[in-house]
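First the structure, which I've put down as structure tokens, then a few questions once you've had a look.
Only one protein chain is missing from this complex, and each of the others stays in its spot.
On to chain A.
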Amino acid sequence: MKPLRSRSVRVIVAAAAVGSLALTGCSNNDSNTKDESKSKSDAAAQSKPVTYGDAAASTGPAAEVPGAKPGGFINVYMESDMSHLDPAQIYVSDAGQFSNLIHRGLTNWKEDKDGNLTVVGDLATDAGKMSDGGKTWTYTLKDGIKDATGNPITSADIRHTIERMYAKFLFDGPTYVQNWLSGNDYRKALPDGPYTGKSLPDTVLATPDAKTVVFKFQTPQGDLPQALAMPGYSIVPKKGDTKEKYDKAPVSLGPYKIAEYKSGKSIKLVKNTNWDPKTDAVRKQYPDGFNFTLTVDQGSQTKRLIADQGEAKNAIQFTDSVEPTQIKDVISNAGVKARAVMGFQPYVWQMTFNLDSQVMKDKKVREAITRAIPGKRMIAADGGKYGGELAGGLMGPTLPGYDPNYDPYDKVKKPNGDLEAAKKLLEEAGIKKGTKLTYAYATAPRSQKQMVIIKEVLGKLGFDAQAKEIERSTFYEQIGKVKNPYDLYMTGWGQDWPSPSTVITPVYDGTKISEGGSNYSHINDAQVNEGIQKALALPPTEAAKEWEKVHHRIVEEVLPAGPVYYAKQIQLSGSNIGGLRYSTEASYIDINNLFLKNP
């Protein structure tokens, strides 16, 4: 997915951290309540391998939700506005969740009642037909797809969607497909996108007829169907493209369209009458629409939904979570708890070591710090057991191949850390007392609380620990500099789709070390790099074992980052909301199934 850096995520993290102060303070009360948080056993559904669906799985309409009724408007609470509405600028969670309501791509995620995921064709008839060992992928468009203006969607619109992502004014969206098609300097292949009449050659992207799209890559890309399911690759019809202005008024292809958008205040969605359920295997159109209020802070959202009065009965949290200080009020009340959804988020918090730092070059030092960090206290600073779960590895419970028993550094077995083992390792490494280490952290309350813990632990290990605060909005940019002056920093990373390729490749692939890149530790291990290339060429089910090998090599042999905790999510809805479930794929309330019990 990305490091936690978007505006909305920053707000969420800040609010969660503020709230966690109180939650941590209330830990005694918390322990009196039965632990209903999600544990590793609940993560099973989230870690099954993804499958690619055929035409039958991709055919609409989507299965009915038992008892669902049509009609009414669902109220949606958000703390702030969506970062973007133009699909090509959408990368972060809030807009991604919103995208499901109005946008459609070539493929999409279909989730069964147990959370098992299949990539199915959305506008395409299936998840895609692979040939040439994964270098060529062919998609055929379904019949009868129209945008909200009634304009039929053809392969020209798919070509336009991909080509416009080469234009300079689009810079916030995903770049996977562009990189695979045209290399890392992809913009040079089509400067200004398709707007000056130029096109990608047929050897890269071919549209032989109105229904067919062929992607041709230099290397096999087994994950293409998953990449195309990202909201960022949703289709922008050529006819309705307004370039920069599209971000404020996109043309809808999904079940809803924007009736009114007041930037920073509210959005009203109404039914898109040109959306045909027979063409959609995932989405439904039960409510008449959605009323988004973009100014309700996390605390108010939780209070309103716990109280469940008036308009709040028809309301949901969208991407914000229950305010940590009010979690106890949610879980201790059976009526309220029944309206909550819980699950793991894709983010894995890890103590990242700068491998260019002289002190950090010794693996024993990295292992010592990894073992010494008290995971339980770190989680307590982030909302307690409803905010996270101790991590044994660097692949979270939302990834296929996640192993709940994997714990090479006893991080789960010893939640308070193992200072003695750590000291022994440092002795073996010959580290002198008073060795200076600089720990960088962001100016968010959670990070500040965790900094105190880290500094204390490093002090106990005999280091002269210096804490360097970085303004939170530029934290990832600062630590993303190849020659950054810090020895270690906490980072959070989540998948873009449920494949280790979107975690291991961007964060631990040595060939990806670049200015502003996300290989924050600067790990460059030949075996890891080779394993990544091998896994990338395989379809998901075959790749799983290869990814596991790479993961073990990273954690056990190289250790560029020490696992700390897996982030968790808890959200609430009003009592009149039906079809409530947690989406494994989105890590939020599943927006596709919702209806009003009494419209």
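Assume a residue touches a chain if its C-beta (ideal position, glycine included) is under 8 Å from a C-beta of that chain, and two chains touch if they have at least 3 such contacts; residues count from 1.
Assume contacts and distances are computed from a predicted model.
Per the UniProt record, the chain missing from the shown structure is "ABC transporter permease", taken from the list "Putative L-lactate dehydrogenase, Fe-S oxidoreductase subunit YkgE", "Hydroxymyristoyl-ACP dehydratase", "Radical SAM core domain-containing protein" or "ABC transporter permease". Interface note for the absent chain: among A:K142, A:R187 or A:K385, the touching residue is A:R187. Note on the undisplayed chain: of the listed residues A:V76, A:V92 or A:I327, the one touching it is A:V92. Checked against the full complex, the candidates A:K245, A:K278 or A:K436 give a single residue touching the omitted chain, namely A:K245.
From the options A:K142, A:H160 or A:R304, the residue with contact to the chain not on display is A:R304. From the set A:T207, A:T293, A:T352 or A:S501, the residue in touch with the chain omitted from the display is A:T293, counting the whole complex. In the full complex, chain A touches the omitted chain through residues 2-3, 5-7, 80-81, 83, 89, 91-92, 168-169, 171-175, 187, 243-245, 247-248, 262-265, 293-297, 300, 303-304, 306-307, 309-312, 473-474, 476-477, 480, 514-517.
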